[in-house]
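The complex is shown incomplete by one protein chain, all other protein chains being positioned as in the whole.
Think of it as A and B in the order they're written, each chain with its own count starting at 1.
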Amino acid sequence: MADRAYAVIAGLAAFLAVLFVAYLLWVTVANTGETWSTFGIWGFVSGTTWNPSEAVYGALPFIYGTLMTSVIALLIAVPASIGIALATVVFLPRRLRGPVGGFINLLAAVPSVIFGLWGVTVLVPLLRPVLDWLSETLGWVSIFGWQPFEGPVTAGSYLISGLVLAIMVLPIITAITREVLLTVPRDQSEAAFALGATRWEMVRHSMLPWARSGIVGASALGLGRAVGETIAIVMLLGNTPGIFTPLVGPGSTLASVIALQTGEASGLQLSSLTALAVVLFVIAFIINAAARLLVRRSEAGGSGGIVRRAGSWMVRRGRPAPTADAPPEPPPIAPDDVGAGGPQPVPRTPSLISGPGAISRSRVVRSRVAEGFIWFSVLLGLVPLVAVLVEMLIQGLPALSVAFFTELPPTDPTSYGGGIVNALVGTLILMGIAFLVAAPLGVLTALYMRDVGKSGSWNSRAGSAVGFIVDILLGVPSIVVGLIVYLGIVIVQGHFSALAGGIALGVIMFPIVVRAADEVLRLVPSGQQEAALALGAPKWRTTWSVVLPIAGPGILTGILLGLARASGETAPLLFTSLGNQFLSTNITEPIAAIPQLIYNNTIITQTPASLQLAWGAALVLVAIIMFLNLGAAILGRRSRRLEGRA
Amino acid sequence: MTTREARTTMEDPKVTTGDTQGGAAPLTQVAVTSGGPDRLLRAEEIAGPHPLQARDLNAYFGSHHVVEGVNLVFPENTVTALIGPSGCGKSTFLRCLNRMHELIPGARATGDVELHGQDIYGKDADPVAVRRAVGMVFQRPNPFPTKSIADNILAGPKFTRLKMGKGGRADLIEHTLRGAGLWDEVKNRLDAPAGGLSGGQQQRLCIARALAVEPDVLLMDEPCSALDPQSTLRIEDLIRELSERLAIVIVTHNMQQAARVSEYTAFFTIEEEGQPGRLIETGPTREIFGNPQNPRTEAYVTGRFG
Partner (left out) sequence: MNRTIRLAAAAAVGAGCLVGAASALGASTGSGATFPAIAYTKWCQDSGLCSYTGKGSGGGIKDLTKATVDWAGSDAPLTSEELAAIGGKIQYFPTLLGAVTIPVNIPGVNSRKMNLNGQVLEGIFDGSITKWNDKKIRAINTKLKLPANPITVCVRADSSGTSFVFSRYLGKTNKTSPFKGGSKTPNWGAPTLVKQPGNPGVANCVASTPNSIGYVDLGDARNAGLTSKIASVGKKGGPYVQPTAASIMKAGQVPTSTIKKDLTVDFSASKVRGAYPIVATTWVLLVPGRSTNGGARQVVKYFLSPKAQGALTKLGFAPLPSGLRTLANKQLSVG
């Protein structure tokens, strides 16, 4: 009987989650109807004009801008990420590997608006001469009429946006690549070393082939992140839609136009903005689905699975064997650094193992060049990080004091002092709501997928459907979540509120919690549960007293990671919790949040004093996120240890 | 214990140190330093050249002393088997012979290993060149799974940048695969990924791959422990064949195997947990198994211990 109740509760949670997603989907469909019927789906997607004053809406320039900035970002971020990951797995001294990896992960904790601010105030002026030089020397370059470097160079540009975006997606690509590289079995690297490979040759011939699909997957995940990036792009791209416009000039993306125009839009414009969100969602979905497929495939059984699949194809076109049955001649090797070939061992001169002649010059050069590139990547990743952190410390530390945590922002934006107590409390309340929304629902949904959604064909189909929905949610850009929650809750309810903001953050957090919980639950050894079940314990009891205690730290890790992700979000809050200059704890009223306070103090009003407050707030936010990530890492380590014991 | 060791080479190398952990009990220290092995294979006793020789070799994992003071000579065109109970340091000693040991975090070695009279741990010695001259085959077959069979063979020559034409490559592939007794099985699918071969075939491919760089010495770390009896026999045949051309050092837990394939045998053991592994006795295989001088050797080879 109790088992029945357990199934019902878990099922209800999963059902609730599905219902909510369905509701948001319905809201989206209902809101985009006008656009589809006015322009047609293809007409909208291929439309090149976006002009609210003439009520003409086309998505193509934004699709172009989104893809172009993301591609530039990936072109920079992927090689750099691979380099950094290799450095932290192979090339750095062992003592430095962990710290450098962790340091790069820090970048993920810096909120988007800070990157935007850093880009605008530091990077744009710094790189100005470079862009000017590019436009002067390469301005004539024309690719089918597209002149990527044609001036004039503007403050907002594809290149700068792409660069900042690259820095922003670097941590995620690096982290996953690193994980993938660490799964390369030791015997693979030893095989290469034992054949006399240098470190780079080992990497090139044994690590990278093994990790290739995982790296491609990691890059695609980074791409998924890049297309959804909002605030930094709003601040850095110049918001001027265009197709095949110069890269040193401005553009616009799907996410940034949604962020900029939703606040004032209604009617067909709001409908079209929602339609842009749908387009963005579809792009992100395709990318994420591909990425997940690749990462999962490369994680399952190393490259074996891929190889076997590719293998059957390759075997068929295998080349015919030489017909010679006669004993083969000794291979006519003409070595450049070996005395003679042939099967007979030849005593080698001592110079073989030492001295300058030991390995050929071209090998040394190649390996040096490759390692040089890897060090350059590490530098590329570390320099912006250090720059942003140093900037944040220099600018933000003077703001920090006891009053910073107890007082409201100053009445006059030009005066120094004051604090961010409203935003600090607001962020904590928003995170609390997000936690209450996402954690119980998320864990119950994961339990449903595991315990209930596997018995019976209907249930198992429902279970995998829930899993699919969770996977989809995982890839939804936060700006899209914000817009949909705005349509589905704020407008319906008729008021901006902390509740709406918290729910938006909860929607972002929910799939992270489910996935983390699901993965951890999978790792609980089935023997343990069978032992409990064999003692006559009901299923819910087994789950409660056997499975959850083992999986608990892992699930908490997922929850903390979800909170960390949600707490840095700005875009979804702009349309939901609105902001509040006072200390409010009423969840039905607008509420302040740290990312939003930073946004307001940099984009809406900007004075030296407001900037100082913003940098200080950024410091606090990064500290909160770091704290959450650290907690997650410690718990994660503990749960891994448990797993090892089990 | 075999599976445990298989894991150590596969996964976190630190686990290896676990095998040698334990309380330090230096009680037998004196006896050993004064006594030493009962019978040693000395360079002077060997007729003919001996490409590889270890002198007073010590190996450590961090602060754990895992191999102590080993002196051993490996004659040309012979198979030397290293036997002993798990954790006695024989695998570690083997990995010291081509400087693979130092790849494990915290691992280091002291003493001399001479290859053709030159110290591979010398100041100028390049580990990359050392490993090229002293090849290695591992416990678990580890072909590059994404590379084709042919490319696995060519991987080593590629590293060493041997220049050869297309025909030269084809000949090398055929030659080494024949040498490893794999040619007839794979000649029709040289472009297929190596991951698709069976375990025994993969191991022979690994041997072929090691042969393709023309090493002077081939180290084999329990090369048959992950294989079925049929494949094991094939590999053993192969080892005997290969020993006509180069020196082979093989670590094995299987004493029949040692007896079947090797001319010389070296017995390692540890006094107790936490002590370093030491070389107890070496000699012609027949004598080690038939007439061991040291009671511990006798206990081990007759199955009363280990």
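Definition applied: a residue touches a chain if its C-beta (ideal position, glycine included) is under 8 Å from a C-beta of that chain, and two chains touch if they have at least 3 such contacts.
Quantities reported herein were computed from a predicted structural model and do not represent experimental measurements.
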For this session: Using the contact definition given at the top, list the shown chains touched by the missing chain.
Result: A
Seminar exercise, completed: The listed residue (A:L12, A:V364, A:I603 or A:L630) that touches the chain absent from the view is A:I603
Exercise. Which one touches the absent chain: A:L134, A:L159 or A:V234?
Worked result: A:V234
Seminar exercise, completed: Out of A:L159, A:L294, A:I429 or A:L621, the sole contact with the unshown chain comes from A:I429
Exercise. Per the definition of touch given earlier, which of A:I41, A:L208 or A:L260 contacts the omitted chain?
Worked result: A:L260
Exercise. For chain A, which residues reach the chain that was dropped from this view?
Worked result: 51-53, 120-121, 124-125, 128, 151-156, 234-235, 238-240, 249-250, 252, 260-261, 263-267, 408, 411-414, 429, 432-433, 436, 440, 490-491, 494-496, 544, 574, 578-590, 600, 602-608, 610
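One rule holds for everything that comes next: only the chains that are shown with their structure count from here on.
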Exercise. Could you state the distance in Å from the CA-based centre of chain A to that of chain B?
Worked result: 45
For this session: Quick one: which bits of chain B touch chain A in the complex? Just the residue numbers, please.
Result: 9-11, 13, 49, 51, 76-77, 98, 100, 103, 105, 115-118, 120, 122, 124-126, 128-133, 135-138, 140, 142-148, 155-165, 167-168, 170-172, 174-175, 178-179, 187-193, 195-196, 206, 209-210, 213-214, 216, 245-246
Seminar exercise, completed: Note: in the complex, chain A contacts chain B through residues 94, 185-198, 201, 205-206, 209-210, 212, 302-304, 306-308, 310-311, 314-315, 317-322, 324, 327-338, 341-350, 352-355, 358-360, 362-363
